[in-house]
Every structure is written in C-alpha cells, then in structure tokens.
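If you scroll down you'll find the structure; I have some questions about it.
Every protein chain except one is present and positioned as in the full complex.
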Amino acid sequence: MTSYLLRGVSLLGAELRDVAIVDGRISDNAPADAEIIDAAGLVALPGLVDLHTHLREPGREDAETVETGSRSAALGGYTAVFAMANTSPVADTAGVVEQVWRLGREAGLVDVQPIGAVTVGLAGKQLAELGAMATSAANVRIFSDDGHCVADPRLMRRALEYVKAFDGIIAQHAEEPRLTEGAQMHEGEVSTRLGLTGWPAVAEEAIIARDVLLAEHVGSRLHVCHVSTAGSVEVLRQAKARGVRVTAEVTPHHLLLTDELAASYDPVYKVNPPLRTASDVEALRAALVEGVIDIVATDHAPHAVEDKECEWAYARPGMVGLETALPVVLSVLGERWDLIAERMSRTPARIAGLTGHGTDLAVGEPANLTLVDPSARRVVDPSELASRSRNTPYAGTTLPGRIVATFLRGEPTVLDGKAVK
Amino acid sequence: MIKHLRSAADLDAPTATLILDTAGEMAALAGREVKKLPTLRGRTVVNLFYEDSTRTRISFEAAAKRLSADVINFSAKGSSVSKGESLKDTALTLQAMGADAVVIRHPASGAPHRLAAWVDGSVVNAGDGTHEHPTQALLDAYTMRSRLGRLDGLRVAIVGDVLHSRVARSNVLLLTTLGAQVTLVGPPTLIPVDIAAALSPATKVSYDLDSVLPDMDVVMMLRVQTERMQDSYFPSAREYSRRYGLDLARMRKMPEHAIVMHPGPMNRGMEITPEVADSSRSTIVEQVANGVSARMAVLYLLLGGKA
C-alpha cells in the first residue's frame, strides 16, 4: 500500500505541518518511499459524511448509480454517504440494502451506508423489517421514508420505539401530506404571483413539533431531514432546550437559495422541501452556527434530463449537491474550518454511529480526509459534474474552494481535483 | 416592442394602452364587409392547446385569420407527463415548422415561460394553469374602457375564486398598470396569501361583497367550480352563492353606471344569477367580440414588425 506525506498542510486552517499516511492510517513519520504531496495552502478536513444522498440505484441508473454517485461524493470531499431508501425496488429489505452496500464496496470511492425504509414500499402503512436490515451486512442504523413523510402518528411512534432495540434512528422527512397536496413551491408571495400551489411552512413545522413530542414521550432519538423554515428552527430550539434527543440537518441549497428563483419556472430550482424566503435562509444559517441545526446534509437528488426539462409542475423535485456542498457551505460560513468539520463530518458520523469517519487527523486514526484549496474560485459547469445528472441550481455561479484530494482509508479517491478511478 | 406575452406584467402602461388603442382600430375594421386584412400574410401562428378551450382557441384563430396569418391548430390533449411528446420536443417541432408565434394554452403554470426558452418565435399565453391569461385581461380592460370611457381611477371588484383564477391574476396586474383600483372579494380560503405583495401593493382585499358593491364601477364575477367544495374551500354551493353570488338585489347596490363582467364560462345560479348575466349591465357578450379585436392587436404588435 502506498504511503503518502502531505507536506505543509493546514489542519482545520490552523498549524502547518506534515502529515504521513501509512497503511491507511495517520502516522508519525513517513517511510522514505512515501509519495510526497505538496499541500502548501491546502486545508485538511476529516472526510465529509453525508447523511442524505440519493444514489438512485437500483431503479434509476439513468439518473445516477452507486458508482457515479460515489465518484461525485469523493470529488466533493466525502468519504462516507448514506444512501436513501427510495430506490426501485425500495430499500425496505435486507436484500436490497445489502445490494446497495455491496455496490458501494465495489465502487470503492466512499463508504456507502444504506438507509433502510421505515415502512414497506415507503407506503406509510406497515413497518419494514427494520431489525433484519440492522443485522444485515449493511448494518443499517438510519431508517427513513425520505421523499415521503411518516405521517401516521401511531406508526411514527412505533418506529421510534422499535429501533431503540438496535440503537437505530428515524430520519423524518417532515411534510404533512394533507397540507401539501399538489404543492409546487414555498407558499408565499412568489407562489401567489406564479400561480403555483403553495407548500406552507406549517406543513413542515407541524410534523417536527409532533415528532419531537413523540420522541420525548417514548425516549427515542429523532433526526429531522432537511429543515427549511425559521419556524422549524424555533420548534427544534425549544425541543433541544427541554432535552429531547433530536438532531437536525439543513441542505446547502436551503442555506443559499430562495423561492424567488422559481420565477423563471425552471424546474432546476424545484426541490422538496422547497426553497424558502430570505428570512428563512437567515434563520437556518444562524441555527447551523448555533448548533440548533446539527449538520449539513446534501439531499443530493439526481434526476434525468427529461424529468427537469419540462413544465415546473411535471418536474421531479431535487438537486444534485455532493460536488458543490462544501463550496456552498464555505461561502455561507466562511473559513470556519472547525465548525465546518463539526457540521459536515464529526456530527453526522456521530449521529449515524459510524466509526472510522469524522475523526480528526490524529496518529493511528483511519486516514479519511479531504484537502481543500480555500483560495480557489470555481464557476459551476453542469457538464463537468461527475454525477450522471446535471440538475445543479448553481450553473454559472462562482463558488469558493476546490477539493484537491480525498483519501479513503489512506487510498486517494481524488488527486489534483480529479477522481482517481 | 415586446417579444412575448407570457404575463400581463410583460406590459408597461404605454404598451398596454397601445394594444387597447390598436384593438379599437381592429374593432372598427370588424364592422365592415371585408373583415380580412393582409397584414400577417406569410406568417405562421400555431395554436398549441393542451386544454380544451374552444372559446379561446376560436378567438385566437379568428384573430390570426383576419390578419391573414397561416394558422395551425396543434391540439395536444391528454397532457399527462408520462404519455405523449414532451413540451420541449413539441417546441422543437414547431420551431422546425417555422412558427412565427405560438399561442399556448396549458394546464401547468409557467408552461409559456418554458416554451419561450425553446422556440425563436413569439409566445402568447392563452391561459397557463392557475397563473395568468393576459389576453383575457386585455379584452376585459378594453371592454371596461369602451363602456366607461377610462381605466385610470376606475374601481374594479374581482369576486370569487381568486386563488385558482388566472384571469384574476392577469387582471390585477394589467388594471393596476393602467391606473385602476382593484378590490379582490371572496371567502378567505379562496384569496391567495400575500396577494397584494405578490401582484400590486395597491390591491385591496375584502371578504364582504355587500359592503364593496356601492363603491364599484365594475364588478367582475369569476367562475367558481362546485368541486372546490370537496376541498373545503367553502361549505356548500348554497352558502357560497348566498355570500358571494351576484343576484338582482345585490346588483341594485351597485352605482347606476356600474357594469357586470364575467370571463365565462358561467356557472349560472352559482356565482351569478341568469337575470344578472342577461341584464343590460352585463358585458358578457361584448367580452367575446372584444376578445377577437384584442387578440388581433396582440398578434399585430408581436408579429407586425421586424422580428
């Protein structure tokens, strides 16, 4: 196995030093034959961990595969991604989660950790075999019907309780379905002007409020996916103050973009939950800094061209995000490297119970890390994305930071900003 | 001159006034024996209709033909996404056919905006989802101006299902641009959120039709579909028409000169009683005739010059 010496790297933006990687781990000193990487001006972060990725395989390999999604993740600085269960077939059995897990191992670019569905077929009627998925080779700990809300309160309560047996966690896509029938975008001034059916903030807030009460009642852990409103932040703040074991994520796009973008009717801006208002964006940013929102998760949602080059109402919601997540967060938080490591690597790994990721670069730890050039600026070009899909909302936008290299257990997956395989 | 008419917001006051003036000339020409004009000879206008709307399609077709344009009716019924050709593929076909203008009627809001990105010709919105119907607003404004002599300072109530009404949105935008004062009236469930901020800060909202009527020059009744009942927008057709329907008693509360409008098709007995619809204050029949003149004006202004 090749050894590496990262020369002159800045750990989390602080001291410059040399970091050696030997046998897949961080080491004291490099052997004489170590490959030397000039890391002057580069910042080392623990490899990023994404709790919310749609890899589309099995079922929509025309939009993304485990392999192309993994490559996209590695280029974004990720060393682990959690693959959502809304594939076809749905990842609601040990068989499907093991298939995804195996495809991830074969691609070998990031650790692909499958998320299991909460209910059979994401139908919200009957619990999937959560225990079987937990004890499968995929070792599933996060369960989610993402794309759908577990709307039935009794079913949600049971799910929260049931996964305690194997320290699982339910990740809820908070959307009261009766309040969002036919919804196309954030309900507000812009939806009224555009004549698009509104997705009211309260549809998210009501479910989060209910779920934190349920989690508190049964003493379980709850994770809230893609928080998008200022009201949700307040619900979470109060719950956390009471000691409810709730964690929450925000997507890069909800930290940067607003509902005004829908005015073009270009469905590249259609996403669920929808882009909200500028004051929501402001509240989400503050909550992320404060820790009311624990992590950034991409909700990377690749879609085939025909699902986006159409009328807004007929388009599928979602945006690709793995390759732009860190640049977007950098542009929002600035070069607060320790905070970025906390929100994009350490905390997501901890929530998921994922060992070997999200650890700082101490001697003996697995060498899962990424090197970032913070001075670089890049104009996002959809055609350059490694994802099989092109539905980025940032086309033509200049974003700071470039991921120069990513290492997965000491093996480079990205070097010179290019995927190694 | 503007290239597309996707929204009434595409029109500033001078352009909107020019269209109304032109519509006036077109209407005058409609009175003579020879109605056809050679103006758009050699130009191709495609009527691309994803919804059945014989009234609107015929109106556009008559307008284009009176200007001697070649008209192609392209009816794409069954607008489901999965089946049939995508809007983009259809757009590329129309492009290859050399369409100078595409008149599009579509159940999805914003479809004309998408189409405009894919064709070189002009795009005219003939009604998109619950968004807009700008030529309806133009013919309504034209009708008001012909009946009442002005638009500036005119007080107009638009009554009913504003939430789902593309006619209401376009009318608010256009009438406000031309100086009219618009009041939206309906049950709170059918008035969209932030409507004033969304369309025009001067727009007023009222939930009480009776208190509004004495101050109005124009009362425009919107079609209300009884199916809205199932979605709990109001309890029953009976309660709706009691609170928001226009009957003779209510019409008498309007000033002497005030007119009653309806974009059609009417739900007689729901939002308007037959006696009101057929009264001399009703402009409903004129609105249809004015539709052709207004659409001729739009086609002329979009296509009657250098591309």
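Structure notes:
For clarity, chains are labelled A and B in written order, and residue numbers in each chain start from 1.
Just so we're on the same page, contacts are C-beta pairs under 8 Å (C-beta built on N, C-alpha and C of every residue); 3 or more make two chains touch, one makes a residue touch a chain.
What we mean here is this: contacts and distances are computed from a predicted model.
A chain of the complex is left out here; the name its UniProt entry carries, from "Transport permease protein", "Pyruvate dehydrogenase E1 component, alpha subunit", "Bifunctional protein PyrR" or "Amino acid ABC transporter ATP-binding protein", is "Bifunctional protein PyrR".
In the whole complex the chain that is left out makes contact with B.
The hidden chain makes contact, of the residues B:L29, B:V205 or B:V288, with B:L29. Among B:D21, B:D52 or B:D89, only B:D21 touches the chain left out of the display. Annotation: of B:F60, B:Y142, B:Y240 or B:Y300, B:Y300 touches the absent chain (contact as defined above).
Interface residues of subunit B with the unshown chain, by the touch rule above, are 1, 18, 21-22, 25, 28-29, 32, 34, 36-39, 67, 300-302, 304-307.
We take it that only the chains that are shown with their structure count from here on.
Each chain gets a centre from the mean of its Cα atoms; for subunit A and subunit B, those two points are 45 Å apart. Of all residues in subunit B, those touching subunit A in their complex are 81, 86-88, 106-111, 113-114, 128-132, 166, 169, 192-195, 197-199. Subunit A contributes residues 184, 187-198, 264-266, 306, 309-314 to its touches with subunit B in the complex.
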